[in-house]
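Only one protein chain is missing; all other protein chains are in place.
Take a look at chain A:
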Amino acid sequence: MMTPPEPVHILAVDDLPENLLALEALLRRDGLVMLKARSGVEALEILLKQDVALALLDVQMPEMDGFELAEMMRGSERTRRVPIIFLTAGSADRQRRFRGYETGAVDFLQKPIEGDILRSKIEVFIELYQQRQQIAAQRDALAATAEENMRLLRESRRAAEALREADLRKDEFLATLAHELRNPLAPIRNGLQILRLSPDGPMAGNVRDMMDRQMTHLVRLIDDLLDVSRVSQGKIDLKRDRMTAQAAIQAAVETSRPLIDQLEHHFTLDLPEAPVWINGDLTRLAQVIANLLNNAAKYTPEGGRIVLSLSEDDGQAVIRVSDTGLGIDEDMLPKVFDLFTQLDRNLHRAQGGLGIGLALAQKLVHMHGGTIVARSGGLNQGSVFELRLPLSEAATHDRDTDAPVETQRSLNVLVVDDNRESAQTTSWMLELIGHTARTVNDGYAALEAARAEQPDVILLDIGMPGMNGYEVCRELRQNPDLNDTVIIAQTGWGQERDRQKAFEAGFDHHITKPISLDAFTRLLSEVTAEREASL
């Protein structure tokens, strides 16, 4: 590799300007720059700023003579290796020459200077200098390459290690997942066997309650799983609104209270009376807080103490959940928010869980521009989770609380789902809450039935073979007879994108399967209320 030709600098030091000019004239050629100094001090200043290939020093100068200058150059790392040619007036005696060589001179030239000799000597030194520069450049390049290689090696080792760890955690997670899914499934299967043998036996009611609880648990697990994957892929949109932190806390407490009570914990709620306004997604924040409360309940031995407090600090709402439970080992503290991290699975197996709750909580909090931290004094010292969210500006108005509308007008509902069993059970549920329902199992049948009956409500599954729900809905919206019909999209495990798409296709509402009876009742009450309001 050749370095591009850079000008080579040499330094000439002489107290007489005419000597300097003469030297310059003598040595003038392309690629060579002569730096001139009138004294040793000036020379040292120049040397501080510029590397030179060679120094031509006049020996006899006032103040600092050439030898002194040479000694000083010798003393500095930067200039130690600069070759020096002394220019002497008259013949120098042996002793003087010896001193010169001692200070690092490579040559002596007597004035008057013979141009050819000086030029040829200088050429030798310049060539040496250039070679040295080139070697230095190559050495630097090699060193840089070696360093870069080392860095890449370290980086790839780190990446491999991270990958290995992620892989390990994935395997553990899959094992945990299988276990956690089986836990509710096994009793559900038992329950089915019991009901089949004795549908109305003395345990039937208990069995059904149990199956309902286990099913709820199963649905929650799967919801969490999907949530975490959607959050990770950035597919969750927050529906943010001005809201009070108290609202999220109340909703969370409602969710977690049964578990807290069941484990006989003492629960204290410490809320300020004045509303603490934040800008957030109520459902998601309630989910986060409920997760913290559930963890506190699960990881605290029965009869423990759990405190949830809310305060304002430094422009932030501070929500703190503390417990007197198992606490968190120092090693585990930084990892508790990692995906698939769980406290020792064997130790706390009875508590179950997938190790995704806190990861999900942290992601949701970050999406709100907030932070969440865990603290613990160590094992059996309890733990504190602190959630901080930016406050929103002072309240301008209280939002109307939308009380659930009670209404019992019977609706005529058309249920469209290619899963016959799903359609059938949905229609049973509808009839149970006082509506009439008819089921069809594909889009074409739906169009026909809608034309014939003009139902009040069409409950339309999205993922159907042949004609999907969006297409059916667009088609239905072409029919002016169905202007008053409320069309509700039904999708598996609600994806936000589907929701958007559903509204574009002309749906009035969007709900996700599986639908609970409560949700159904509420939604259809709303539908009735809307219809009555518009009449």
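Remarks
We take it that a residue touches a chain if its C-beta (ideal position, glycine included) is under 8 Å from a C-beta of that chain, and two chains touch if they have at least 3 such contacts; residues count from 1.
As a convention for this text, contacts and distances are computed from a predicted model.
Going by its UniProt record, the hidden chain of the complex is named "Response regulator" among "Cytochrome c-type biogenesis protein", "Acetolactate synthase", "Xylose transport system permease protein XylH" or "Response regulator".
When the whole complex is considered, the residue among A:V41, A:A89, A:M203 or A:V373 that touches the unshown chain is A:M203. For the options A:Q214, A:N291, A:Q362 or A:S427, the residue in contact with the chain missing from this view is A:Q214.
The chain that is not drawn here is touched, among residues A:R78, A:R119, A:R158 or A:H179, by A:H179. Remark: the omitted chain is touched by one listed residue; of A:R81, A:K170, A:R189 or A:R522 this is A:R189. Residues of chain A that touch the chain left out of the display are 175, 178-179, 182-187, 189-191, 193-194, 197-198, 201, 203, 206-207, 210, 213-214, 346-350.
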